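Structure incoming, see below.
Not every chain is included here, but those present sit where they belong.
Letters are used for the chains, namely A and B, taken in the order the chains are written, and counting of residues starts over at 1 for each.
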Amino acid sequence: MKVIADVSIVPIGVGVSLSRYVAACERVFKEAELDTRLHAYGTNVQGEWDAVFDAFKRCHEVVHEMGAPRVSTVIKVGTRTDRDQTMGDKVGSVEAKLK
Amino acid sequence: MKVIADVSIVPIGVGVSLSRYVAACERVFKEAELDTRLHAYGTNVQGEWDAVFDAFKRCHEVVHEMGAPRVSTVIKVGTRTDRDQTMGDKVGSVEAKLK
């Protein structure tokens, strides 16, 4: 089952600068060879359900290992059985209607 | 790694009445023997990371099997290494401060 997901991780109890934790998760996604796209409030991630969610779990583990005692994450995940769709397709489909 | 999570599943392409799909997910959680608490915009779920996320995946599979061509889900997931905390602890902690 393929998914297009979006993940936004918030380490709690480590101050206000969170970018190094987000960067650590980006590295987890890269090691997992997932297609990703970073944006200003999270990261789009595309792949097989298990690969994507294993990476999200690893992300929590890594952020805890970096010293965060608490982590709160928001995940959006979409699946569809009617047709294949990539992250690029989704954006392109909206942009085509804006022309 | 224990989690307190919250999940809100939206089947797309099956009309406006979604409660039977939500009920199907509740049954998935029950079969998985997860602690849950249904509310008006999702369900709190508590357990081990893998058990909780396996149930979320099963939930997508079941909702597709019921005929939904597309499913979009929002998951919030919290983990902490500083101490154990249950769903009841979280609610109780806020309520104690409201007295």
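Details
We take it that a residue touches a chain if its C-beta (ideal position, glycine included) is under 8 Å from a C-beta of that chain, and two chains touch if they have at least 3 such contacts.
What you see is a predicted model, and the numbers here were worked out from it, not measured in a lab.
Whole-complex copy count, one sequence throughout, 2 copies displayed: 4.
Throughout what follows, only the chains that are shown with their structure count from here on.
With angles rounded to a multiple of 5, the C-alpha fit of subunit A against subunit B returns 180 degrees of rotation.
Between subunit A and subunit B the centroid-to-centroid distance comes to 19 Å (mean Cα coordinates, whole Å).
On the subunit A side of its complex with subunit B, the touching residues are 1, 13, 49-50, 53, 57, 60-61, 64, 69-82.
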